[in-house]
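Shown here: the complex without one of its protein chains, the others still in place.
Moving on to chain A:
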Amino acid sequence: MPHGPEAPSPTAPTDVDLSVTLGRLQLPNPVLVASGTFGYARELASLVDLSRLGGILPKTVTATPRQGNAPWRTVETTGGMLNAIGLDNDGVDAFIECHVPYLASVGCPIIASVAGKTREEFVELVRRFDAVDAAHRPAAIELNVSCPNVSGGVDFGSDPALCEAVVRDCVAASDLPIIAKLTPNVTSIATMAKAAEAGGADALSLINTVLGMAIDWRKRRPLLANVVGGLSGPAIKPIALRCVWQASQAVRAPIIGVGGIANINDAMEFLVAGASAVQLGTVNFYHPTASMEVLDALPAALAEIGATSVSAIVGSLNH
């Protein structure tokens, strides 16, 4: 960050420490982009200065290629959208061969997102990334134990014992920091957060999409080919904030807030609620430069409430 010749006042925006620590993972700033909403990053290279991001989570990869669901895969709803993409991806081998070299070259931390059908598959995926040469290794791995569109996927996200076990296995299988991404589609998010923490997760990402559906009553048909899908965007922000806050009351593990974050105010709300960092998701679709705008506005927003670092405001909610 450029420092002018004149000494800035204590809370001048240039004086703010944006770095964040998530367990074993260090990030230059708290503004990340969420898995499945940023492609493989190459797509946005001309609109976003990728090197400035706090981290990029490319689309979730699975052990073998998946074609994904039939269209319609997404449908807009009031203030949000439903998706049932079905983890369309070319599999981990193709990902490492085709996308990782590019991702490793962009100059910001890359957090690979993986989803397995079984505990063994999760471990196998984590090992694949662990074995990648140092120059191409991701900074961390996010376990997508919460994808609502893949049968079997959601069990790890709603059964605390399974969740703890899969996290523990993955932590043991690699030196890479492990993040568990949780679903809001549970009775108690605090219980799930505790389970992931007990498994040894370096951090928790909250939330994945909220299960929903949309129908055309005239045709009496669902609008998504998959019938149900995951709701995202501004419509789910209050749910995500609530989950982050409840989880932060229940665990010490750092939390990454995700869900409906579109601008600096949204990002600040999550930090105050208890998130150490944030991921921008759906907003990338309709305002592809949003991550840069949030990052630009962050120092002044921190300064506005007298903070000199991001960490100073994390979980600072008065209640």
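Here is the rule we use: contacts are C-beta pairs under 8 Å (C-beta built on N, C-alpha and C of every residue); 3 or more make two chains touch, one makes a residue touch a chain; residues count from 1.
Basically, contacts and distances are computed from a predicted model.
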Looking at UniProt, which of "Amino acid/amide ABC transporter membrane protein 2, HAAT family", "Dihydroorotate dehydrogenase B (NAD(+)), electron transfer subunit", "Formate C-acetyltransferase" or "Multiple sugar transport system ATP-binding protein" names the chain that isn't shown? "Dihydroorotate dehydrogenase B (NAD(+)), electron transfer subunit"
Out of A:Gly233, A:Gly259 or A:Gly274, which is the one that touches the chain we can't see? A:Gly233
Residue of A:Gly200, A:Pro288 or A:Gly315 touching the missing chain in the full complex: A:Pro288
Which residue of A:Glu43, A:Glu120, A:Asp216 or A:Glu304 touches the chain not shown here: A:Glu43
Residue-wise, where is chain A in contact with the chain that is not depicted? 36-39, 42-47, 49-51, 59, 67-68, 71-76, 78-81, 83, 85, 88, 90, 94, 97-99, 101-102, 105-106, 233-234, 282, 284-289
